[in-house]
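What follows is a single structure, and I will ask about it in a moment.
Here the complex is missing one protein chain, while the rest keep their positions.
Moving on to chain A:
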Amino acid sequence: MTDLIVDNARKDFGGLRAVNDVSFTLGSGEIAGLLGPNGSGKTTLINLISGALPPSAGRIALGSVQLSGRRPDLIARAGVARTFQLVRTLPSLTLIENVMITAVFGSSSHWGSAARRVAEEALATVGLADRANAAAADLTYIDQKRLELARAIAAEPKVLLLDEWLAGLNPTELQEGIELIRSLTRSGISILMVEHIMDAVRALCPRVLVMNSGRLIADEATGAALSDPAVIAAYLGEDEDA
């Protein structure tokens, strides 16, 4: 079983509780949206799962493998891949090298032609195959996002964490992006995607998790969540006790 289990995960920054005892399970092959207003703790939750930050309390596991408390490289090798809200590519490496690194250092530990093949496939998936040997420094913003996704795909992950990967795309690119993510779910990867674009969430996610000031305030079917008064209130910026 490779469910992603998040059990009372918490993160304190000084006096600020950015993630407040959040619990949920993401089934194997499932795709769920992670919603919430700015500053509600979505990226921090992604950081806790991927090991960028250690949780202050709680437990995170992938099936029977404990993730919380481990280094990010070990979590990556356990099958968790991610993208970053502010895109991070490696400017001094070529595209193929950018993508290859997760195939080489991730769970599958490919090298040589095997790593290249995985990386080429991932580049083809995101539509960058013809520029494999170009320098990543020369890419447009959108292509950098594509490249980052290719890098995550080449890890052949069990769980993929996307932090507003669709943000900043124009309408055509958005449609392509949605199709791309849909094709990934068909290959059996579990996806947790932070997203502000509701059309994309409706198109891709049967289920959403909604956060507000660090707390998980809804975990339900997308249609129900979007008409949930608590969710609407959170998005309108009302104080939840009011």
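Note that in this section a contact is a pair of C-beta atoms (placed from the backbone, for glycine too) under 8 Å apart; a residue touches a chain by one contact, two chains touch by 3 or more; residues count from 1.
The definition used in the following text is that contacts and distances are computed from a predicted model.
Missing chain, UniProt name, options "Protein-glutamate O-methyltransferase CheR", "Succinate dehydrogenase cytochrome b subunit", "Leucine/isoleucine/valine transporter permease subunit" or "Putative DNA metabolism protein": which is it?
Per the UniProt record, that chain is "Leucine/isoleucine/valine transporter permease subunit".
Can you say which of A:I5, A:L26, A:L45 or A:V104 touches the chain missing from this structure?
The missing chain is touched by A:V104.
Which residue numbers on chain A touch the omitted chain?
Against the missing chain, chain A presents residues 50-52, 71-73, 76-77, 81-82, 84, 88-93, 97, 100-102, 104-107, 111, 151, 155.
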